[in-house]
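Yeah, one chain of the complex is gone here, protein chain that is, but the others are all in their spots.
Chain naming follows the written order as A, B and C, and within any one chain the residues start at number 1.
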Amino acid sequence: MPKTEHWHWYVEEFAPSEQHHHAVDEVYYSGRSPFQQIAVLRSPVFGKMLVIDGDTQSAQADERIYHEALAHPALAGARERRRVLILGGGEGATLREVLRCPDVEQCTMVDIDALVVDLSKQFLPEWSAGAFDDPRARVVVGDALEYMGSTTERYGVIISDLTEPLEDSPSHPLFNERVFELIKSRLVDGGIYVLQASTGAAINAALHCKMARTLRRHYSHVASFVTHVPAFDTEWAFLACSDGADLAQLEAATIDRYCARLKGESFFYDGVTHRRLFALPLFLRRMLAAGGDTF
Amino acid sequence: MPKTEHWHWYVEEFAPSEQHHHAVDEVYYSGRSPFQQIAVLRSPVFGKMLVIDGDTQSAQADERIYHEALAHPALAGARERRRVLILGGGEGATLREVLRCPDVEQCTMVDIDALVVDLSKQFLPEWSAGAFDDPRARVVVGDALEYMGSTTERYGVIISDLTEPLEDSPSHPLFNERVFELIKSRLVDGGIYVLQASTGAAINAALHCKMARTLRRHYSHVASFVTHVPAFDTEWAFLACSDGADLAQLEAATIDRYCARLKGESFFYDGVTHRRLFALPLFLRRMLAAGGDTF
Amino acid sequence: MPKTEHWHWYVEEFAPSEQHHHAVDEVYYSGRSPFQQIAVLRSPVFGKMLVIDGDTQSAQADERIYHEALAHPALAGARERRRVLILGGGEGATLREVLRCPDVEQCTMVDIDALVVDLSKQFLPEWSAGAFDDPRARVVVGDALEYMGSTTERYGVIISDLTEPLEDSPSHPLFNERVFELIKSRLVDGGIYVLQASTGAAINAALHCKMARTLRRHYSHVASFVTHVPAFDTEWAFLACSDGADLAQLEAATIDRYCARLKGESFFYDGVTHRRLFALPLFLRRMLAAGGDTF
Partner (left out) sequence: MPKTEHWHWYVEEFAPSEQHHHAVDEVYYSGRSPFQQIAVLRSPVFGKMLVIDGDTQSAQADERIYHEALAHPALAGARERRRVLILGGGEGATLREVLRCPDVEQCTMVDIDALVVDLSKQFLPEWSAGAFDDPRARVVVGDALEYMGSTTERYGVIISDLTEPLEDSPSHPLFNERVFELIKSRLVDGGIYVLQASTGAAINAALHCKMARTLRRHYSHVASFVTHVPAFDTEWAFLACSDGADLAQLEAATIDRYCARLKGESFFYDGVTHRRLFALPLFLRRMLAAGGDTF
């Protein structure tokens, strides 16, 4: 045909004036759960993609970057990692990474949207890679706050894969004192709370810095770390919060010992990558050091 | 959300420099038959849409314009309309319009792509509106040329809903002398062959004029008619070919008598609309009168 | 280069879910007057284009369709056409068409935006084609209402090329009783007021019908006419209002006599085209006949 090959596109809008257009080869699912609009697509460059409310959640070509960054620095630096709690993370890939660590005896994942979990099992089995069937995995479909309020368990590491608190996002009300205290109450002493924490590029790091400023009121160590995730089209930032461990100061030897014991091969993370993650560019260190408002 | 509501788009390319983007609310089907790539979508403005190889075939909001224009002028002007043959037309809407005429005793539709027929029955039932179940309908899945070569039946009206003969389209080889003779051999004397015949706007009427010039070698009356079809984003042209009837000269009274007997209500076509269809703009009459190459 | 040839695009949005994308070969001007945002571009298919506030105003490839339709049916049907008034029309193409008629002794054009007039003279000289230098032309830069309020002249034909009264357009307040009376007061008895009157396709004719219903309170003949304008991506509608003449009933012979005396050659308009313009499709006649709200 004398026509473009691509006529079906997924458009991610970052700002009213900035869009990324991905051609779509196949639509596995497109619909709505009680909580959000969900699509499972396939693009020529990124492979299968999970899209929620118009935002790319993860993509086959690079989800390991995001999920290894979310799980391993915290686990590597944790004194106690027998019990791990994941807030959100319905695709099962954070669970997969956590369970690669043989010290983990139990990993509980709480996601509110059963449809995301089901679609991920059906269309994105590479994400969980069997993790849902691991006897150490406990999957709870429900509200993360309610779950934490109802349990008395304490965790060495709590990993939050919830969406960031944008002005009118459902996560906005979750970013407050009460919630922070609830989360901290479920950590063992000196445990680590790690969360995905919005974008971290020079042009869009303001929300991340506000999140960091807020959490510094609650933890003695709040370390930002940042990596490029191609499918997110930008640098992605994370926060590691603890009264016991400063992940930015973790020694290479400690990380290498941790990594050597992981089941399977890593794609992204090791001691050198850890150094990259935590060695922030000058402008971002300046922004984080400057004052500003908090949640 | 602070984001655009629309993040799933169908892009129709008219030229490398001209595209129409339709937001997609729902994807009913997206896949491939042995013959072509097919999608059934829903857009906020056009409703359900059938898209083949990146081209809009018809849309819920205005398919009646196209299908009434394709069927009724020819039927209104035909001396004999007991037997009608439709080439292509898998959605069933041309069949639907033909069967609205009580004089039609048998209407045969030959479409090569069973998947188009099946998807239309499942997702676009408004298009056929029961026509597939009419006892006068005969649906043949197969090649239109082979069918005409194998039958000895003759038809008062033959309606071609095949794609136009673009350079590298599968329809290109079908636009030649042998095929024209085959079609004519299946018409009753003075019967009418009507076909969709590409775009007819000032900027894109060249292919239509070439089709018209070609068919004038075969029929004493070759009348162009043109209407805007919103979902096609342009004026659409048709050709009515006959040795018996000149549809451009059809009298209003004849059309009104024809229309009065149609089952159900028309959306687009009647005597006044007929006048619009055949009263071509000056530039198009000039282009049609000028010489040029043929197929 | 292994890249698309086109990386500069003009996007016209018809609805939040419908966009037309035109590649841009050259930007002659892009800026802002005190009244509006203005761009003069060139596209491969449409040639030079004038864009105001994101809407295509006219394009080199087909502006004659729009401007001949706006000027000639009214002039052909007018008993008196020595004095003509154009409201808006800064490109000079409506003026050009009016001055093709040798009976016109004076044509006054009132446009509020001197920048549009200047840019048109500089970059779009084909639009005015010398009309600004015609001794019969009087160009007034100013507000059309104020002009009409301040003059005692009366005109055989008043042509409004103002934008349509969309909810939050600057033209919205202009579409009211006081203005209609003002316009009528400037017409000779039985004179003709013709205006561009929004889109007229099956999917977007509601505003046109509301305009028609409103004007019927003021004139005994209010005739809609409609033509496809490729650069507008739809059928465009006009209204011809008069207490003297019903343009829909104009005889072909009258039109042909009028056309024969025009200076230069027409592209679009003649007696047959007039028939097309005023023979509306069935659905539009139904919509116009139905009741509804007015301005």
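Here is the rule we use: a residue touches a chain if its C-beta (ideal position, glycine included) is under 8 Å from a C-beta of that chain, and two chains touch if they have at least 3 such contacts.
Everything quoted here is computed from the prediction, not taken from an experiment.
Peer 1: Can you pull out the displayed chains that the omitted chain is in contact with?
Peer 2: Checking the complete complex, the chain left out touches A, C.
Peer 1: When the complex is taken as a whole, what residues of chain A touch the one chain not shown?
Peer 2: Residues of chain A in touch with the missing chain: 4-6, 15-23, 43-46, 61-62, 65, 201-204, 227-228, 230, 233-235, 266-270, 272-273, 275-276, 279-283, 285.
Peer 1: To test your reading of the contact rule: which positions on chain C touch the chain that is missing from view?
Peer 2: 1-4, 6-13, 16, 21, 24, 26-27, 30-31, 39, 51, 53-55, 166-169
Heads up, the rule we're going with is that only the chains that are shown with their structure count from here on.
Peer 1: Would you identify the shape of the chain contact graph, picking one of line, ring, star, complete or other?
Peer 2: Shape of the chain contacts: a line, open at both ends.
Peer 1: Same residues or different residues where chain A meets chain B? The copies count as same if more than half of the interface numbers are shared.
Peer 2: Comparing the two copies, chain A and chain B contact each other through largely the same residue numbers, since over half are shared.
Peer 1: Which rotation angle, from 0 to 180°, best lines up the CA atoms of chain B with chain C, given as a multiple of 5?
Peer 2: Value: 180 degrees, nearest 5.
Peer 1: Name the two chains that are joined by the greatest number of C-beta pairs in contact.
Peer 2: Highest contact count belongs to chains B-C.
Peer 1: How many Å are there between the centre of chain B and the centre of chain C, using C-alpha atoms for each centre?
Peer 2: Once rounded, the distance between the two centres reads 33 Å.
Peer 1: Would you mind listing the residues of chain B that make contact with two or more other chains?
Peer 2: 4, 6, 16
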